[in-house]
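Missing here: one protein chain of the complex. Every other protein chain is in place.
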Amino acid sequence: MISNDISKPESAGFVQHAWRSLTHNLLSLAAAIYLVSLLVLSVSAGWITPYNPVETNLQAAYLSPSAEHWFGTDQVGRDVFSRVINAAKLDFAVAGMSVLLSFLLGTFLGSAGVFYGGLFDRVVGRITDVMMTFPLFVVALAIVAALGNSVQSIVIASAVVNLPFFVRLSRAEVGRLRVLSFVEAARAGGNSEFNILLKFMIPNALPTIVVQVSTSLGWAILDVAGLSFLGLGIRPPTPEWGIMVAEAAASILAGNWWLIVFPGGALAFTVLSFNLLGDSLRDILDVRFRR
Amino acid sequence: MMKPLNSSPLLEVKDLTVTFSTSTERVKGVEKINLQIHDGETLGIVGESGSGKSVTAYAMMGLLARNGRIDSGEVRFAGQAICSDPRALASVRGKEVGFIFQNPRAALNPLIRVGDQILDAVLMSKRPPATKKEARARVIELLEMVRIDRAMERSRAYPHELSGGMCQRILIAMALASEPRLLIADEPTTGLDVTTQKVIMDTLRDLASSRGLATLLITHDLGLAAEYCSRLMVMSQGHVVEEGDTLAVLARPRQPYTQRLVAATPRIGKELKDLLPPGQQPPPTVAPDQGRQVETPALNLRLLQVEGLRKSFGTRSQHRQSWLPRWARRGNDVCDGQREQADALIHAVRDVSFHLEEGEAIGIVGESGSGKTTTSRMVARLLDQSTGSIVFMGQDIGKQSSRSFTSSPMRREIQVVFQDPLGSLNPRFTAYDSIRNPLRNCTQSLNGGELSRDSEHEQILAAAQQAGLAPELLSRFPHQLSGGQQARVGIARALVVRPKLLILDEPTSALDVSVQAVVLNQLDALRRALNLTVIFVSHDLNVVRLMCDRVLVMRHGSVVESGTTENVFTSPSHAYTRELLAAIPHLKIMQEVDHGQNSAARKTGAFE
Partner (left out) sequence: MNSGISGYVIQRLLGTIPILIGVGIVTFVLVRVLPGDPAVFYVTGPVVTQEAVQAVREALGLDQPLYLQLFHYFGQILTGDLGRSLTTGQAVTVSLMQRLPASLELSIVAMTLAIALSIPLGIIAATRLGTWSDYAIRFAATVGVSLPASVLGILLILVFYYYVGFAPDPIGRLDPFVATPQSITGFLLIDSLLAGNLEAFRSAAAQVALPALTVALVVMGPILRITRSSMVDVLTSDYIRTCRAAGFNWWTTYVRYGLRNALLPVLTTVGLIIAYLIGANVVVEKLFAWPGVGAYSIDALLASDYAPVQGYMLLMTALFVVINTMVDVLSALVDPRVRAQ
């Protein structure tokens, strides 16, 4: 005779499954470790960074990396290491905020649209179509122009740019699932529409959408850094990767390699890690890959 | 046909072993396969899914997928070794051996006119015509040969503009362009309707016999192979099980596997229990249901009365009309495309009326697009009808929309077993969860209360047992179960709420025949033990005959004939029913054996 706990078999294997998936793909494991440690470092930046990220010291300008200044110093003698770590906090926060916005709004609009159909769905679908006829950079530029040159505008611009991807993805996912026969079977089994959405659709759409969240986080960081490189949104002297890259550009002809390698490397590795992680997240979350 | 004893075979395969590499290991595809095909002969390779029948054919002609490899063995065509010699293979493949495939539309290039694809085959043939003009004439000739009328016009069509059956004929024309000596047909009619299947197979047979072409037919359908092949080779799990003349293999199968396969193939004159392997009993009669008293079947108690059921379409796919360009719509296209596909599965239904007495089983048969599934969906309240009434247990449930019916107390009384065993299960539910879900919902809507955990658990186990699902499988996810086990979860899920009316929508069409035999027997036993009323939807007349008391034959959304199973099958009144019956391959050759009229003189199969 089998006991009652037969109904809850899935939670036990999840951690092992996730670990197996990650270790199976060493690159993704490295990406995860990098992101987690950067996040921890940046959150605790106030305690661990040796210098004030905005404090200038003109005597110590353009110092190459040393034991004192691990990543060297910039044109006004600020410690590059302290700035890189502090910048991570801001970039993560801005990117996370904007992806959260586009994820929540996008998946809601997309899945609700397909689920209830009709005019609402058509309007949602067509709005994303219209958005796609604009080059995304132009959209971002327009938003910054309209809302003013501020951090909030950058968050919104990046959220709006990512929004159509979430709308379309959730439309495609829910649309794909809705026509599968297990949803029809759920209806025959007396599940309410809400239950179908909650127990049958969302859990099955989640892996794909989480992958998009990871990829979008990478994009959002690129967007934020790109815009601040151009002088939009976040302004100097705030430590931010895009700003640091722009400042490095000004003195690159003098060959101060550390000014670009460290902030640029942190930026590129972060985006790369989100991209790599996205690919294995799909395996981790997909129950079908579980043995 | 007598073959000279010393003639060398046209194609000879010796000890062929094929392996496939997966991400972790090498797995065996087929092992030590031996086969011979002589000029003008028709050999059928029969086997269930995973038997290695297609792998054998692909390996012979060097068409294995990238991860496949021939480990050992020899393939000779007309005495020449082709396995290890790419040159020799190139001189044979497409020149001396033609190939046709399953899923014909995908086997043609979507961007090229079908006539041009045949033209390329003509130009690449053994003896290409000297001029382009001659080559074009040859294309038309080939098209006419495969009985395509308006050949000129059809040659200018693209694959997506033609039906599946038409595409298969185009492929046959391509394969025959080079006047090959051997034609390999890999499941050439799987997925096509039976009437189309008959036309294709008859064309193939006539072409082969008129030009002395040897044929290798690969199929899962024993009936089809028996009807069109003179010799059979039975494969299972990568091995050849048995080989011999068709009649000999069918009438006196030596191996237990073949015996089971022959027995499991439905045919006229056989009862449901005959499908089970010799010696195996029908599934034990289901333990009396504790929850509900089995009522003594009251005769003429009308359970369901369907009157003038219709499904029609207004202006469809308005969501596709957009002034926005295609490129901007790309992402949304996916969604719209899926919806269109879903819409395409709903067919028009015109004025369907029928009734069901309690405990009766009715079959709805028809080909794709006949509206049989659409009808069953409307009765199951999964789809809204346009007009018509559905009186169930004295109540017109047709007045309730399909959406509001989910919360109706009547919901549990009508349950469905779906066609696709895997697709109809939530990938994130274990078998146990899948069975529990409807039980919870329906008890809630019935008395608003919850079932005690123990009683719920007991009922789930009972339903699993009824469906023949071992309790230790209940903790598995759908992808961890076999096709037959998935089907049983679907059955248990429908039974757990103790419905009165069970709608079976092609419940076994995705299963191998041996599994089908067991599942059908189980369903029949359940139906009798629980006094279930059944609507059985199927394209397979053989199966319907075994399962149902009465039959509705549908075509293009209308019922063309209805009556008792006996009457419809023995004296069909409508021409379409007769055509349908004539088209099913069902071991006709075995009827004689079954009737003890076996004569050794009639040794050859069809193709004569």
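Think of it as A and B in the order they're written, each chain with its own count starting at 1.
By definition in this document, contacts are C-beta pairs under 8 Å (C-beta built on N, C-alpha and C of every residue); 3 or more make two chains touch, one makes a residue touch a chain.
These numbers were taken from a predicted model, which means no experiment stands behind them.
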Chain not shown: contacting residue from B:27, B:81, B:106 or B:470: B:106
Residue touching the undisplayed chain, where the options are B:94, B:572 or B:585: B:94
Footprint left on chain B by the chain that the document does not show: 61-63, 65-66, 90, 93-95, 98-99, 101, 103, 106-112, 120-121, 124, 158, 160-161, 171, 174-175, 177-178, 323-328, 330
Chain A, residues in touch with the chain not shown (by the definition above): 27, 130, 133-138, 140-142, 144-149, 218, 222, 225-226, 229-232, 242, 245-246, 248-249, 252-253, 255, 257, 260-261, 264-265, 267-268, 271-272, 275-276
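Methods note: only the chains that are shown with their structure count from here on.
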Whole-Å gap between the CA centroids of chain A and chain B: 46
Residue ranges of chain B touching chain A (in the complex, touch as defined): 319, 322, 324-325, 328-332, 334-336, 338-339, 341-342, 377, 380, 382, 402-403, 406-407, 411-412, 414-416, 418-420, 423-428, 430, 432-433, 436-438, 441-442, 445, 453, 457, 461, 471-472, 474-475, 477, 479, 490, 493-494, 497
Residues on chain A engaged by chain B in the complex (per definition of touch): 1-2, 4, 6-7, 9-10, 114, 121-122, 125-126, 128-130, 132-133, 164-165, 168-169, 171-172, 175-176, 178-182, 184-193, 195, 199-200, 203-204, 287-288, 290
